[in-house]
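Comments concern the structure below.
The complex appears here minus one protein chain, its other protein chains still in place.
And then chain A:
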Amino acid sequence: MVSKTEETQLNRLENQVDNGGGGAWEYLCLARKLKVRRPEKVLKYGLSILNDSKKRSALGPEEWTLYEQVAIAAMDCQCLDVAKDCIKVLRKKFPESKRVGRLEGMLLEAKGLWGEAEKAYSSLSEDNPLDQVIHKRRVAMAKAQGNISAAIEWLNKYLEIFMADHDAWRELAEIYVSLQMYKQAAFCYEELILSQPTVPLYHLAYADVLYTLGGLENLQTAKKYYASTIDLTGGKNTRALLGICLCTSAIGQVSKGRNKEDKESPELQSLAAKALEKDYKERADDKHGLLTCVLRSLKI
């Protein structure tokens, strides 16, 4: 994940380059390091550097990484002839390279020739079974073709080997949620929380999934995770606050007959409601009436 300082630095460089202040090369390097996806800008500034032969020779050996970056950006923007030219140049320079082979596979993918791309990727992965990028491209291809179950299969195979890759767990969790396989999604979110316990997003997503699953135990757990999100974000996350209110009222409904009282945090719901009201009054006053209605109906 990109940290805040890095994000501000990236935006600052982007503004600088947009307004003609130079520094395109630093921007491209930073984008490459942070792995952010800004295809139009990368394409525009990358091409301006590559087409100017003086600037190109000033880059030295970094020229080829720039070609690769521009090729990928061109494929993102569907400028396939630009991508093909870049790949041709790279192929001439590195005839036996697997990295260029990967790019060619991606070009086939971008053109929509799924069968040939699949063939290219399988031959590449035979030579190099531990190449993470090829595995991920396979998953992306399956997803793009709409074949979600194949995507899940490939992703599971990938995770069997590379089980410490938290981005992959995140992708799998989102796929499961889209297919409403909530139990499996909960497992993936647990993995994410284990690897990065201080990221509130994962707590929030996990709480959402638990709340959707329902059942008294899950609701109580969900409430705890909404609370942890609030703690990690200092109370500023509206979704977590609403989650707390919803959870508490759902728990109250489910355990209506039983005498199980949640003695742990009786005030949490009222506090969350007050915080929500204050937030809405400050930021979205016109919706404040809507909020009061919702809260009133929940308290029942």
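Everything that follows uses one rule, which is that contacts are C-beta pairs under 8 Å (C-beta built on N, C-alpha and C of every residue); 3 or more make two chains touch, one makes a residue touch a chain; residues count from 1.
Please note the rule applied: contacts and distances are computed from a predicted model.
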Seminar exercise, completed: From "Proteasome subunit beta", "Phospholipid-transporting ATPase", "ER membrane protein complex subunit 3" or "Centromere protein O", the UniProt protein name for the chain not displayed is "ER membrane protein complex subunit 3"
Problem set entry | Sole residue of A:R12, A:R37, A:K119 or A:K274 that reaches the chain not shown, by the stated touch rule | A:K274
For this session: Could you tell me which of A:A144, A:L194 or A:L290 touches the chain that is not displayed?
Result: A:L194
Problem set entry | Missing-partner contacts on chain A, residue numbers | 128-130, 160-165, 187, 190-191, 193-195, 197, 221, 223-228, 230-231, 234-236, 244, 264-265, 267-268, 271-272, 274-275, 278
